[in-house]
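Questions regarding the structure given below will be posed in turn.
What you see is the complex with one protein chain gone and the rest in place.
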Amino acid sequence: MNYRLLYFASLRDRAGCAAEAVESDAADPRALYAQIAARHRLELAPEKLRVAVNGEFAAWDRVLADGDEIAFLPPVSGG
Amino acid sequence: MNYRLLYFASLRDRAGCAAEAVESDAADPRALYAQIAARHRLELAPEKLRVAVNGEFAAWDRVLADGDEIAFLPPVSGG
Amino acid sequence: MSAFRLAEIPIDGAALGRELASASAGACVSFEGWVRNHNQGKAVQRLAYQAYPALALAEGERILAETAARFAIEQALCVHRVGDLAIGDLAVWVGVSAAHRDAAFAACRHVIDEIKARVPIWKNEFYADGFSGWLHPDGSPVAE
Partner (left out) sequence: MSAFRLAEIPIDGAALGRELASASAGACVSFEGWVRNHNQGKAVQRLAYQAYPALALAEGERILAETAARFAIEQALCVHRVGDLAIGDLAVWVGVSAAHRDAAFAACRHVIDEIKARVPIWKNEFYADGFSGWLHPDGSPVAE
């Protein structure tokens, strides 16, 4: 399936881009993160991240659909 | 002795003036208030008031000196 | 300039906020007291504040000094209006800067509570029914 990935903060620095299109057989965010973490050598463990799908927070086992936009969010630090 | 009295809020309305000079034999604020309360028909009991002498809070039994400026202060309501 | 001030003209909160500016402060909390159109169920049309200036300035300054000693803040300022005010007018402004927000919130709250309880300033409310009344700190009318 085709997904669009968004990267923020330290993940963006590590991935070297703010967004990318990926083709993947991962069916949920957990499997998808394992793939991209290996490819970009991301070191933040999933327990430290939150997931968003199509602009809303989502669960790690959410079933993904073709064309979904997925973001893995590092701990926030606004304010 | 000669005192200068300052009036504020409801006491000013009742006394009909913001300040007045009085000659009195009262030796402390307690005795002085009894005299002026009778003259101006002030109805606020002394327990509801605070005393200031020469611009600082003072006790009801403070010994007054000739020329002192005395204010009897109703409960405040700023803010 | 003193940290506690009385103002006979409108208070400029933005200008006061700039007086608190500091490179080492991360938080600034301000409180504004506005003239409200009602109190204890009565419609209020306007207010007048009367102060005992010499004592109000001394007591206000004492409150700000006590606050600076008690909380981890950088600076605290307070300005209180006197004279005639209309609905919506800014009656009192308190601003506190600090490295962190815990102290800024706590100190700002402390200042306005103490100002209301201790500073010789009196509020006279003028009501829609034509009556007026001096108030206690809790907003209830003075018996006299």
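Note that the chains take the letters A, B and C in the order they are written out, and that residue 1 is the start of every chain.
We take it that a contact is a pair of C-beta atoms (placed from the backbone, for glycine too) under 8 Å apart; a residue touches a chain by one contact, two chains touch by 3 or more.
These numbers were taken from a predicted model, which means no experiment stands behind them.
Remark: the absent chain touches shown chains A, C in the intact complex.
Seen across the whole complex, the unshown chain contacts chain A at 6, 8-14, 42-44, 48, 52, 55-57, 71, 73-79.
In the full complex, chain C touches the hidden chain at residues 13-14, 17, 21-38, 87-88, 97, 99, 101, 104-105, 108-109, 112.
By our rule, only the chains that are shown with their structure count from here on.
Chain geometry summary: the mean Cα position of chain A and that of chain C are 50 Å apart.
Work out the mean CA point of chain A and of chain B, and you get 74 Å between them.
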